[in-house]
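The complex appears here without one of its protein chains, the remainder shown in place.
For reference, chains read A, B and C in written order, and residue numbers begin at 1 within each chain.
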Amino acid sequence: MPGNSFGTLFRLTTFGESHGPAIGGVIDGMPAGIKVELDFVQFELDRRKPGQSSITSPRKESDRIEVLSGVWNQTTLGTPIGFVLYNEDQQSADYDELAEVYRPGHADEVWDKKFGIRDYRGGGRSSARETAARVAGGAFAKIVLAKVGISVQAYVHSVKHIEVPVRYDELDLNGVDNNLVRCPHEESAARMQACIEEARDSGDSVGGTIVCVCKGLPVGLGEPVFDKLHAVLAHAMLSINAAQGFELIDGFACTQLNGSENNQRPGGVSGGISNGNDLAFRVAFKPVSTIRKQQQAKNTSGEIVTLEAAGRHDPCVLPRAVPIVEAMAALVLADMQLLQIR
Amino acid sequence: MPGNSFGTLFRLTTFGESHGPAIGGVIDGMPAGIKVELDFVQFELDRRKPGQSSITSPRKESDRIEVLSGVWNQTTLGTPIGFVLYNEDQQSADYDELAEVYRPGHADEVWDKKFGIRDYRGGGRSSARETAARVAGGAFAKIVLAKVGISVQAYVHSVKHIEVPVRYDELDLNGVDNNLVRCPHEESAARMQACIEEARDSGDSVGGTIVCVCKGLPVGLGEPVFDKLHAVLAHAMLSINAAQGFELIDGFACTQLNGSENNQRPGGVSGGISNGNDLAFRVAFKPVSTIRKQQQAKNTSGEIVTLEAAGRHDPCVLPRAVPIVEAMAALVLADMQLLQIR
Amino acid sequence: MPGNSFGTLFRLTTFGESHGPAIGGVIDGMPAGIKVELDFVQFELDRRKPGQSSITSPRKESDRIEVLSGVWNQTTLGTPIGFVLYNEDQQSADYDELAEVYRPGHADEVWDKKFGIRDYRGGGRSSARETAARVAGGAFAKIVLAKVGISVQAYVHSVKHIEVPVRYDELDLNGVDNNLVRCPHEESAARMQACIEEARDSGDSVGGTIVCVCKGLPVGLGEPVFDKLHAVLAHAMLSINAAQGFELIDGFACTQLNGSENNQRPGGVSGGISNGNDLAFRVAFKPVSTIRKQQQAKNTSGEIVTLEAAGRHDPCVLPRAVPIVEAMAALVLADMQLLQIR
Partner (left out) sequence: MPGNSFGTLFRLTTFGESHGPAIGGVIDGMPAGIKVELDFVQFELDRRKPGQSSITSPRKESDRIEVLSGVWNQTTLGTPIGFVLYNEDQQSADYDELAEVYRPGHADEVWDKKFGIRDYRGGGRSSARETAARVAGGAFAKIVLAKVGISVQAYVHSVKHIEVPVRYDELDLNGVDNNLVRCPHEESAARMQACIEEARDSGDSVGGTIVCVCKGLPVGLGEPVFDKLHAVLAHAMLSINAAQGFELIDGFACTQLNGSENNQRPGGVSGGISNGNDLAFRVAFKPVSTIRKQQQAKNTSGEIVTLEAAGRHDPCVLPRAVPIVEAMAALVLADMQLLQIR
């Protein structure tokens, strides 16, 4: 029942169901006296919102943030930042069928069993809609990090079998938003887009991986022994809907090297502490569970029924997950930065 | 500076440097009235201790646990369990050279910069010796879990290129301790052992992956939204020395499937909550950084020097990491179980 | 910078400045499936709101709660309850003078030094307005407690020299709201009211004490050793604006008894754990610092100036503090109850 807060000194708490009145959150630990452009926060939210392109869910949410506290005259007060995003496009009727059916691959059934009750409209609290609050929190974290020269940039590294053929340090990460896929390697991006469109048109979905690069880190972030920097990043990443795996760049591949070879690889952490190098990691996202194709599903009486999902879904979560990955990484780094200042 | 505690209701705090007087810890949240066989705790520690076989470090530590509180007449009191393991084989002189040299791939340099001071003897607090306290804590967690029918079993799935060719559910996991490698697929185990011996003899090291299987989980473990079960497991796993990646079984591979295919895969969590199926995950361990081969290293004056590590090290951390992976998984599950009881 | 959350498993996080857009909060840990009457929550807020009587601040705030999540069809979902109360009566101009003057007895100056910035309008975050969010959170806690038969009732025990002449167990606590003072001893209440009116009319303020009685507690609430039940209650109480002291009933008086006498007193806790008896405690509130009378004050340049406070203030905080004391006590007990269920 805890579980809706993240961080120690820079802590985000979120609330809200997909089809309730609003989602929102509280950021505790935002340092005082920092200039905040709410346009920037809104910009980050717009990168995540549905309906932004032909390859995302057509659901319409303006996701307009209302900041209720903690900022006065565009400057932070050192007090908690409360914010809300009212839900707008609540076509709850779309979901009536789901009152008695558990969608395959979703949390519907376990939620019912864990809590004894479930807001079935759009997944309720288990919906990825909750991540909008994370993006808002992450935007404030990015503002904190920018003050000390730390940046966080993610991009789509692979969609299904299509993979960017070069390393992150050979890409211009400022171009991430230049295409719908948020892949800065244009040729790959075009192929990924086609792949996503095909999934969309066939009522199916596809997964992939996102790479995130953190630059400008000082030496020393990360708290031995349990809160190693990459351990907390892994926690953060796998708390994102549909995430299935995390590795420091080449984390799985390096298991096939000798130590004498691997010791040459710089990497961004040593013993769980940032070492001043760029820190890059990769997150695996499964293909979205909600698909338009007919599927067999269990209903609340335990019977198998045929489900043809209505609702308006993403054929591929990756493009919209890029700002979420960045947000969660920024939350981790801002917290570690505050922990380190002492 | 926090960072030495793990868990919310079932919480392990550890202390100790590799070559200080002792390591140890405190388990807070151990339920009262549970029968504890200290022999079992010692058994788990023996699975981790150095010097147990020809393919582990020859360092000699009896790692005998002394329980100082919380257990009376072999029964838990509901009070914190304090325990120590005195360090014995402290050949500190081996490490004098390291006072002024930073070992490649180790935390030596960042530790110096983060804390301004460093116990260079055997890595001090950054040494994997600290994980003995985790194994002790995990043993108590296993005792709690056994009461509700939950088991945690890990094994070596790959060493370098040698990989167990079958899935975890086709293996007899009770045979894990039957060979030195802790791989229950005998043919693979033999090849892995040869590979480790070759690394040992050439003064190098090799990495690999460990699979961990959790059985008997009730529906409902995991706390939305930030403390999803696999998110906390990832945190736990990547806090282990040398761990570089984490995936739910096939987490990276499933990014190449369509949603309609992937929705068939049961898996052990739905939306971050255990669903009653077996839960399996895989952890990547890099080849140990400490090798006997000559390497270039930086010294505390910033010069490049040649380092030929003395000390007594593991050519492959995997066999001894199996009980550590189990311990950390057990700590997560015991905590989640207590959180869920409410 | 943390400090805006209270509780472990039942945790309230609040946000909001007195004259910002809104105040509000998030309750994490509210159990699922509980019937919630929002009218009850509003009722509690109305007991705290300004303008409710001739002896409270005439400031007008409807303090209408808007619940944004966690409740659906009047039933809790087990998800966090986000709520807001928009600020209405923001006569910020009243406070312009305070931009450069530090009010005596207030947090103005230390806030400036701690954060380097301060929302001077009505005290900003340091205003007692923040306690409205606590009362909302406490109302939800009371709902949880009512399910297990626990009640929390406070009343004004003394105003200045006027003290209720009988013990709490000789009073009808259901009559607390029957008079403006919230003192269930009518004769004392009348004298207290006159005393408050005199302070109001002379532009001064008066303090007093509140007694709170918790009934229906099961044996076992309280967590040894640092989170003894009365220790956490003391923490909760002294976090309320203007609170200066806390004692278990007769806590200071019993220091003058012999052990053989004192051991006869039952009391509600034994060794920090509830023992099944009623638990009563007393909280001291200083006379409100904001008064209409002219005072010497320091300004931001360090000069002494004459301050005649505008704004609309309470001559005595006690009557409105009764629901705040109850709310904080309920938050503690709900949390302890959840911790104990395990």
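Here is the rule we go by: contacts are C-beta pairs under 8 Å (C-beta built on N, C-alpha and C of every residue); 3 or more make two chains touch, one makes a residue touch a chain.
What you see is a predicted model, and the numbers here were worked out from it, not measured in a lab.
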{"item": "Omitted-chain contact residue, chosen from C:Val71, C:Ala154, C:Val206 or C:Ala330", "value": "C:Val206"}
{"item": "Touching residue (missing chain; options C:Asp46, C:Asp177, C:Asp227 or C:Asp278)", "value": "C:Asp227"}
{"item": "Of C:Asn4, C:Ser18, C:Thr56 or C:Asn87, the residue in touch with the unshown chain", "value": "C:Asn4"}
{"item": "Absent chain, residues of chain A that touch it", "value": "8-9, 31, 79, 224, 338-339, 341-342"}
{"item": "Chain B, residues in touch with the chain not shown (by the definition above)", "value": "1-5, 8-11, 13-17, 20-26, 28-33, 66-70, 72, 75-82, 84, 114-119, 124-125, 338"}
{"item": "Residues belonging to chain C that touch the chain removed from view", "value": "1-6, 8, 14, 104-111, 113-114, 125-126, 130, 158, 160-161, 199, 204-209, 219-220, 223-228, 230-232, 234-239, 241, 244-248, 250-252, 254-263, 270-275, 284-291, 293, 295, 339-340, 342"}
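The rule is short, and it goes like this: only the chains that are shown with their structure count from here on.
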{"item": "Identity of the chain that, by mean CA position, is farthest from chain C", "value": "B"}
{"item": "Between chain B and chain C, centroid-to-centroid distance (C-alpha), Å", "value": "47"}
{"item": "Per-residue overlap in chain C, given as positions that touch at least 2 other chains", "value": "8-9, 31, 79, 338"}
